[in-house]
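Below you will find the structure I want to go over with you.
Here the complex is missing one protein chain, while the rest keep their positions.
Showing subunit A:
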Amino acid sequence: MWGIIRQKVGAGGFPVPILEQSLPRLRPAVSAWRRYSSAAKEMTVRDALNSALDEEMSADPKVFLMGEEVGEYQGAYKISKGLLEKYGPDRVLDTPITEAGFAGIGVGAAYYGLRPIVEFMTFNFSMQAIDHIINSAAKSNYMSAGQINVPIVFRGPNGAAAGVGAQHSQCYAAWFGACPGLKVLAPYSSEDARGLLKAAIRDPDPVVFLENELLYGESFPISAEALDSSFCLPIGKAKIEREGKDVTITAFSKMVGYALKAAEILAKEGISAERFVTKQVINLRSIRPLDTATINASVRKTNRLVTVEEGFPQHGVGAEICTSVIEESFIYLDAPVERIAGADVPMPYAANLERMAVPQVEDIVCAVKRACYRSVPMTATA
């Protein structure tokens, strides 16, 4: 009976809550069954990053961590908790307040064979070190014709947190993503965080690793495979978080969560329409190199595209994705590309204004509807 009712739902009518209400006695069994079969373990992004750092430092004595408050304070956001105690002050360095200084030192150490991980308290402060990141780290391998490679990782929180104002909230994905010689990664879930950070540390090229402060405390299910110390995700491959066939949504970092929530909302709302609007949500994972192959394959299937990012719209990641899709899959597009981005203003502090300056789930829902001709088109900024 359970099987028959499930089939009816699939065919397109019964909302899930009604179904659940009508089968109270079966629910416990179903949930128990689900618990045994899926990944039971959950891990916060913070723990995922901490475990990745720990494992890579343990595996390679040349890996060391450097930044403000990473040692005694256990990390400004506690990402490096326990590492000073375990590896000692030679490998976990508390630096003076000079981003230019310690980024330069990291680059120099990388020139001479160490594998530094440089932590910026937020990527907003990386602006004080950007010459070392771009002119030295990114370009050295090329300018020295392969004589000097720079296996360095610059990591830290990127993008908006909550109520921290303009100089603590900018997203730098587009800035670093523009520069050849760098690799730029933006994890979302704990699995992303573990796999991509390990890949970044092992990579011989300089990597900018953009985390998100609000995601640090969020818990995600994590598979046994991802918990293994040799686990590594490939750089340059996006992940399809949710299958769908009506519209492609690209997002990275926190916006992946918003995009997934928007997908849920649309899945429920789609009841009143002729058919479900299913969205294929792509978690970019890698800003540079951008997985244009996956994005284009998806757009060729769905024919509609919505890009979502937290950063400023002009010259943003969405602009690059849009152009790439037009270059490669123009004839497949059935609607103009919708670009959701943050407001084109420095981030305001007041909570109500901040909320309006960052894309919200409703904005993504509206954009999807516009792309599917379900509402009146308008300019696509938040």
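By our rule, contacts are C-beta pairs under 8 Å (C-beta built on N, C-alpha and C of every residue); 3 or more make two chains touch, one makes a residue touch a chain; residues count from 1.
Just so we're on the same page, contacts and distances are computed from a predicted model.
The unshown chain of the complex is recorded in UniProt as "3-methyl-2-oxobutanoate dehydrogenase (2-methylpropanoyl-transferring)", chosen from "3-methyl-2-oxobutanoate dehydrogenase (2-methylpropanoyl-transferring)", "Peroxisomal membrane protein PEX14", "Cytochrome c oxidase assembly protein COX20, mitochondrial" or "Signal peptidase complex subunit 1". Only one of A:127, A:148, A:319 or A:335 touches the chain withheld from this view, namely A:148. Interface note for the absent chain: among A:135, A:219, A:278 or A:360, the touching residue is A:135.
Among A:51, A:80, A:95 or A:253, only A:95 touches the chain left out of the display. By the touch criterion stated above, the residues of subunit A touching the omitted chain are 90, 93, 95-96, 98, 100-114, 116, 131-132, 135-136, 140-149, 180-181, 183, 203-205, 236, 289, 292.
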